[in-house]
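Apart from one protein chain that is not included, each protein chain of the complex appears where it belongs.
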Amino acid sequence: MREYLNIFFVILRRDLILAFRNKAELINPLMFFVIVIVLFPLAFGSDSALLKQLTSGIIWVTALLATCLSLETIFRSDFEDGSIEQFSLSRYPLTLLVSAKILAHWMTFSIPLIVIALFTGIVLSLSSQTISALFITLLLGTPVLSLIGAITVALTIGLRGGMLLSLLILPLYMPILIFSMLAIQNAAVGQSITAELYFLAGILVLAITLAPIATAAALRIRLS
Amino acid sequence: MKLPRWIHQFGSPKYFYELSLWLSRWVAIVCVICFVCGLYGGLVLAPADYQQGDSFRIMYIHVPSAWMSLFIYMVMAVAGGIGLIWRIKLAEIVARSSAPIGASFTFLALVTGAIWGKPMWGTWWVWDARLTSELILLFLYLGYIALQSAFEDRRVAARAGAILALVGIVNIPIIHYSVEWWSTLHQGPTITKMDKPSIHLSMLIPLLFMVLAFKTFFISTLLIRARSEILEYECNASWVKQLLGSNNVTK
Partner (left out) sequence: MSKFNVNNLECIRRDNILFQNLNFDLEDGGLLQIDGVNGSGKSSLLQMCAGLIQATEGEVRWNGEDINDCRYQFQSDIRYFGHTNGVKAGLTALENMHVMYALSGAKTAIDYSFVLKQIGLEGMEDILVSRMSAGQKRRVGLSRFFMSGSSLWLLDEPFNALDKDGKIIIEQLIVNHCREGGMVIFATHQSIEIESYPLQHVHLGQHNQTTHHA
């Protein structure tokens, strides 16, 4: 058990170091996130009531798209330089190593994303209930996005056609979007949001249990 | 876990290839009979609905195709899973061949839903829970097909597709439930006349015939598709070379 924990943290540390050394890969999807959010006021006008209603939805949809873009690189270099091959032939379960990589992705991409999203929410003067609901749903939802995304990335890695990944991921992301937005809308009118949060938490548990296994299986298939 | 021997024998492509020709013909005959009975019963014998008039008759296409769209996805995921675990080629072939048929049924369900919606709701498209789930299901199918066509190696494609289908099958109930919840919150439950339980017997029997017809149609097209897939898979096997040679077919 200690041995497994050790290797988990070795891989996590490795990926964190790599992420911080390659800052462009880290920052570009976050920049994309901010720029796309700015597009909406430009399209709908700065002080329209409509925009206020849409803000939290815009943040969530943009978060989905940005996650989609950032995930593309999660396994690419490891696949090209043979690290995945070495992982899959090591004595440790590939599932464990892959989980460490997914956690590293969540830490380096989603945590900054959540911070930026909250900041945007405050700047665009969302109500405090809405912002806290936005925070909780992003906190519960983004790990699922990384986990489900990892499966599809593993399946599509190195295949021609960059759009393929988005085609596969986005339908799978829809329930997360729906539950999160329902929670945020309920929170905005002061209703309880526990039901939606339980659902999100349930999906998160399911994804944590199954997604690393599926990702590892997909990577093994791609190696053959 | 080991499978019994007879499953592997049935799963052997050569055995299946011989059996499937015979099977697909008989199933096709059953299919035609059911179609004729179902269509005649549904379009001619069944009385017009007291509210919807004749437009309800599109249900004889819409309902079976909606059922089939989900059913075929399940077949795809289960067959894919079997192929993934026990490496049975035939299961991979079944999964791969099912996808386009399933996508077609899903598309058919959407189109017929829209056609039915025009006189009922006044617009082609309403964000009704069922239609929305069906639309997402179509996306899942298209994703699967896109993934299949991106690979060169058929076996790798089949196994990658199996994982995607299994992920999809875990997701489908979640999608369905979330969409249901979402649509009731946004516009109140849409009352669909189609799932009124007290359907009259003279309307129900043709529907059952149509369901059977669609099912047998799926089986026979699946068999035909699978046969040609098998030949591609096994083009190195001696029995395929013999078969092609004896029929004077050039590769």
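Every chain is named by a letter (A and B) in the order it is written, and numbering of its residues begins at 1.
Here is the rule we go by: a residue touches a chain if its C-beta (ideal position, glycine included) is under 8 Å from a C-beta of that chain, and two chains touch if they have at least 3 such contacts.
None of these values were measured; they are calculated from a predicted model.
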Hidden-chain contact residue, picked from the options A:77, A:125, A:191 or A:209: A:77
Among B:25, B:87 or B:241, the residue in touch with the chain that has been omitted: B:87
Absent-chain interface as seen on chain A, which is shown: 3, 6-7, 10-11, 14, 17-18, 21-22, 77-78, 80-83, 85-92, 223-224
Residues of chain B (touch criterion as defined above) contacting the omitted chain: 87, 152-153, 235-236
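Rule of thumb we're sticking to: only the chains that are shown with their structure count from here on.
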Centroid distance [mean C-alpha coordinates] between chain B and chain A, Å: 32
Chain A contact footprint on chain B (complex, rising order): 84, 136, 139-140, 142-143, 146-147, 150-151, 156, 159-160, 163-164, 166-168, 170-171, 174-175, 177-179, 181-182, 185
Residues of chain A that touch chain B when the two form their complex: 148, 151-152, 155-156, 159-161, 164, 167-168, 170-172, 174-175, 178-179, 182, 185, 199, 203, 206, 210, 214, 217-218, 221-222, 224
